[in-house]
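Removed from the display is one protein chain of the complex; every other protein chain stays in position.
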Amino acid sequence: MSGDSSFLAQPGRRAAIPIMVLLLLGFVAPLLAVVGFSFMPPRTFGLWHEPSLENYERIFSDNTYVSLLWSLGLASLTVVLLALICYPVAYGLVRVFGRWSTALTLLFTIPLIVSENIRLYGWVLFFIKGGVLPGTLKALFGVEMGDFLFTPAAVLFGMVYVYLPFMLFPMTLGIAMVPNQMREAARDLGASRWQVFREVELPLSTPGLMIGSLLTFVLAVGAIAEAKVLGGQRIIPITHDIEIAFTYAQNWPLGAALAVLLMLVVSVLVLTVLKRFDLDQILGKR
Amino acid sequence: MFDSHLTRRNFMKTSASVAATLAASQMGPFARPAHAARDKELNILCWEGYNSAQVLDPFRSSKSANVKAESLTNDPTMINRLRAGEINVWDLINVNNPWARKVMMPEKLIKPLDRAKFEPYFEKMLPQFKPPYKWAMDDSGKELLGMAQRFGPYSFVVNTDKISRKTAEDQGWDLFNDPKLAGRFGILESDDWNVFGICAIAGFDPYKPHSPEEVAKFEETAKRVLKNKKVVGDIATMNQALISGEIDCHLTGGSYSVSPARADGHLNLRAITPNKGPFAGGKGGIAWIEITSVVNNPQGSPLAETFLEYVQDPVVAHTVAFAEGTFNPVAQMGNPECFKLFSKEQLDAIQWDSLDEEMARSVEYDIVPDYDKLLDIWNAAKKS
Partner (left out) sequence: MSKPILQLKNVRKAFGTLAAVDDVNLSIGEGEFFTIVGPSGSGKTTLIRMLAGMEKPTSGDILLHDKRINDTPANERPTCMVFQSLALFPHRTVGQNIEFALKIRNVDPAVREKRARELMQQLHLPADYYSKNVTLCSGGERQRVALARALAFDPQILFFDEPLSAIDYKLRKTLEKELKDIHRETGKTFVYITHSLEEAMVMSDRIGVMRRGKLIQVGSPNEIYSTPRSRFVSEFMGDVNVIPVEANGAGSVRSQSLGASFKVLANSVEAKAQCLVVRPEFLRFLDTPADAQNSLRGILYNEYALGSRIQYQVRVGEKVFLVEKLRQQPFKGKLDDEVLIGWDPENAILVADE
């Protein structure tokens, strides 16, 4: 990147211009619009008012942090739970199905063609009073199920369920990419199965874990339907705040400021993590 | 109409529309060739129902027109989109009663209809719509601003197996002040209506300016009601929770929201209009009437008025009443030609038996003077 006299000296970069222009129009322009809106006075609808910091001041003075903390907390918990759930599953898949395992995990993405809301409503019917689970428990064992639906736990459940494929796929890929010879070499050097796992397989599959975690974290921070449908709005994630600002409240500048804040927080978190764990180094690339 | 299937995708759509609006408003005149012929094209901004294929397809084929309808779930959003530049995009706008007369006409977002042509339709409607119908007229009473069709009472809904209709009607909004109901009721997500409801529970009329004491009472009530609720959700969630017994009643709701469940045979679920309450004249509940107006679009489509006439047809009006999602009474039921199309089950679903008395006990939806302030309090209370 450095010593080049002209950025466009390389043909590759010149070929990339159409893509860059597209990205600029399709991605950067709306983003700039949102940033611009965030500096407009509250409850205005154009970009040509005198800029103000009022929205940001309001965010920091009222209880917006509650929503932000819920979003970040639930997303982090989701990532942790997904890592704990998906790793053994991915590991088993790779062990049993070898190089077909990655293709197999794609099967887990099939439910994605059904809208997220519909799948979540399915779970509402599963957990609701007299629904599939409580009904079965009562009929078979005579036990009353405690409250689960419309609690934060239900939200977490929904998020884990919805984002599972996004963790499983990169993770399986990560584990499948560990060369078998690494395992054999470690074993040959005296490592037990557990030691092979701990010393070789786990560290060498961290890129999959990292990519899966980042992906699910970013997606989960943007989650909204789970809290609405399964959580019964017991908690309000930041995305719901943004939605309210853009709809009922009709306070676009506030919504834009919330969106900018969320983007900033997530970017900083993701970049920090990426910096701490240099993927290339883990993968052993130069 | 108050259903809110708002998901992340919708949120993205909303954000995208912000950007689109931006582009449209900035490039306004360049967005489209100046005088493109639009006589085969119609864009409708509406509540759920008018965008259904059942309503639109016959119109599309008979006029071989390209009709686009986008449904939103609250009035201010629609109006603000016109304000932000989409006045160049839409031909018809379908919102609740006060907006045309109090906001859109004064701001020149809509334009009057030909009285001679459209007033006769009001003659055939139910008695309360007899011309000149207040919400269809401007302040001066000279201009006709839109057509009425769907309407209904909208206060709260109970499961009459758990709370009898009489108890609910007698106790009214105070029901939600009863500590015994904690954990047994839901709130239909519809923030503007929720604000009305909280005012009523707090014991004052939402549609007038509020004293600081009332605002404080509002905040206290909002927090308490939110704390005691079991679930906040959309229509489907409320009906499901009522049917399964998760909740006994829910705040904000009426024939519009409960009719799908009633049509499904759950006649024990019922929209309630309290006998008395804090509204003007001691009335107990709130009702809404949709007014559909022609947008003041510089290149408006001639099909806008054609469509308004089209939905007056008895068969089409019946279709609108039972369009997908929610079922509602329509003003055109005043015409026997239209009324006879409703089956007994359909009349049961929309609580035809008590519709007149409930409408009589209700004030009509109106604009809350300090809505922004109350709404901010309400939304902040959700997080405490």
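As written, the chains take the letters A and B, and residue 1 is the first residue of each chain.
Just so we're on the same page, contacts are C-beta pairs under 8 Å (C-beta built on N, C-alpha and C of every residue); 3 or more make two chains touch, one makes a residue touch a chain.
The model shown is predicted, which means the values in this text are computed figures rather than measured ones.
Colleague: Where does the absent chain make contact, in terms of the chains shown?
Modeller: Across the whole assembly, the hidden chain touches A.
Colleague: Looking at the whole complex, which of A:26, A:41, A:130 or A:203 touches the chain that is not displayed?
Modeller: Spelled out, the listed residue whose C-beta touches the missing chain is A:203.
Colleague: In the full complex, which of A:59, A:186 or A:254 touches the chain missing from this view?
Modeller: Result: among the candidates, A:186 touches the missing chain.
Colleague: State which residues belonging to chain A touch the missing partner chain.
Modeller: 179, 181-182, 184-192, 195, 199-200, 203-204, 281-286
Keep in mind that, in the parts below, only the chains that are shown with their structure count from here on.
Colleague: What is the distance in Å between the mean C-alpha positions of chain A and chain B?
Modeller: 35
Colleague: Which residues, counting only chain A, touch chain B once they are in their complex?
Modeller: 29-30, 33-34, 37, 43, 45-47, 62-63, 66-67, 115-117, 121, 124-125, 128-131, 149-150, 222-225, 228-229, 232-234, 236, 239, 241-244, 246-252, 256, 259
Colleague: Help me check something: in the complex, which residues belonging to chain B touch chain A?
Modeller: Counting only chain B, the residues touching chain A are 4-8, 10-11, 14-16, 18-19, 21-22, 25-26, 73-74, 76-77, 80, 83-84, 186-187, 189-192, 230-234, 236-237, 240-241, 244-246, 372, 375-376, 379-380, 382-384.
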